[in-house]
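Every protein chain except one is present and positioned as in the full complex.
Let's turn to subunit A:
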Amino acid sequence: MVLLESEQFLTELTRLFQKCQMSGSVFITLKKYDGQTRSIPKKGSVEGFEPADNKCLWRAMDGKRKISTVVSSTEVSKFQMAYSNLLGADMDGLKKRDKKNKSKKAKTPQ
């Protein structure tokens, strides 16, 4: 599992999407993270560890390669914008629904 900086993670994520265009799946996981970097022993807890409250962990995988990044409250806005663009650009293989009339968009009645 490769731990990357947020920006690098997003670049690599785009690469994963491109690689999986012909075959394969892209998995993305999001989870709240408390900053724990060491395993917790069965008895007791890790000494001197303060659980952080402002981080989340992003992981991505294509079945072979795994990447991850930690996003904290300071980077959230930047990450969110970049991530939103990324999804819009890379997840473009889905069906466009243009049969039903949607109230949000103004469609010309047939």
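Going forward, a contact is a pair of C-beta atoms (placed from the backbone, for glycine too) under 8 Å apart; a residue touches a chain by one contact, two chains touch by 3 or more; residues count from 1.
Just so it is clear, contacts and distances are computed from a predicted model.
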Not counting the visible chains, the remaining one has a UniProt entry; which protein name from "Required for meiotic nuclear division 5 homolog B", "pyruvate dehydrogenase (acetyl-transferring)", "Signal recognition particle 9 kDa protein" or "Serine/threonine-protein phosphatase 2A 55 kDa regulatory subunit B" does it give? "Signal recognition particle 9 kDa protein"
Would you mind spotting which of A:K43, A:K64 or A:K96 touches the chain that isn't drawn? A:K96
Since one chain has been left out of the picture, which residues of subunit A touch it in the full complex? 17, 20-34, 53-56, 71-73, 76, 79-80, 83-84, 87-88, 91-97
